[in-house]
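The structure's right below; bear with me while I get my questions together.
With one protein chain held back, the other chains of the complex are shown just where they sit.
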Amino acid sequence: MAKTTGILDKSLSRGKTEINLSTFAVLFSEMVLYAQNRSETVTDIHDRIAQYGKQVGYRMFDIITLREKGYKRETKLLGMLMFIKSTVWKNLFGKEADKLERLNDDHCTYLLIEKDPLVNTYISVPKDKGVLNCAAFAAGIIEAILESASFKCKVTAHWHNETAYVIQFEESVIARENALLDSNR
Amino acid sequence: MTIYNVYIFDREGQCLFYDEWFRTKQSGLSKIQEYKLVFGMMLSMKSFSERLATADSNQTVNFYKTSTYKMTFLESATGIKILINTDPNANGIRELLHKIYQAWTETANSAARLISSETEPDESFLKSRVKQIVTKHPCYV
Partner (left out) sequence: MSSKTKQNLADSKKMSAELFCLTYGAMVTEMLKDYEDPKDVTIQLDKMGFNMGSRLADDFLAKNANVPRCVDTRQIADVLCRNAIPCYLGVNATVTNWSNGDRDFSIILESNPLTELVQVPPHLISAGLSYSQLIAGAIRGALEAVHFKVFASAVPESSNSNTEIRIRFDQVLKDSIPAGEDD
């Protein structure tokens, strides 16, 4: 029997190939419409879109770690967040995210801030709603990546002039992180 | 030289966009009625001129001209029709129409609109874009 070549026989691409943004935009639009048709409320729609994002996140994490870090997994929380801000964002959107901050009064919550989300770089009509659809998707991607790296969290997207991804880690993740830092001292 | 006004119609004859700049005299019709008649006139000119054509080929109607104005037509292969009224001696209007078509597609198909799945194009945005294009044209005074 002739051996068929499957995807596993090919080497992983370098990820440099590109596609027309219009093609992605029309696909994304159809995806949002599909989510709308199967949802009752606005929250449902965003949950669905975030779910699509998570599917992308799990796979993207495998691809990027394999390609960029040679199997080494980031174990420190801040290192992981920086990895998302720079490497992951560059792979997905061609540039780094703008800012990473920790909320002053809450040691479990971090903010990842992006001034011009992918969609905004090309469009001149920023609309809160549109940005939110896209941000819900990206939030799903972040959540899945952090989850794959064993940092349990909930990511939500907010928008005022810039997109903020609010990353809320579980208490246990922060406790583990502090213990890790203490033991290294 | 002057550019008076512009109409954009979809395939079904729905007026998607209208704006005017130096239109000092109105037709005296309601806007809806005017759109209908403009579109109807263009369709009739198209079909009748096709009937009169001397050879069987894909011909297009490009413009009609009176002593005081010229109406130039552009029809995309997708059936979007753009009509513009200018001074009878204006030139470079075909290129201008194509730029307006580009602005229209960009607005109607902008990633933002698609991603937000809004059905209505952003009217004010298109208006400012078209205005920008028209005022830059050498025939706009």
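Which chain is which? They are A and B, in the order written, and residues in each are numbered from 1.
Please note the rule applied: contacts are C-beta pairs under 8 Å (C-beta built on N, C-alpha and C of every residue); 3 or more make two chains touch, one makes a residue touch a chain.
Not measured: the values here are computed from a predicted model.
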Missing-partner contacts on subunit B, residue numbers: 11-13, 36, 39-40, 43, 47, 58, 76-80, 98, 101-102, 104-106, 108-109, 114
Subunit A residues that touch the omitted chain in the full complex: 4-8, 13, 15, 17-24, 26-31, 33-34, 38, 48, 51-56, 59-60, 63, 91-94, 118, 121-122, 137
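In this section, only the chains that are shown with their structure count from here on.
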Between subunit A and subunit B, centroid-to-centroid distance (C-alpha), Å: 43
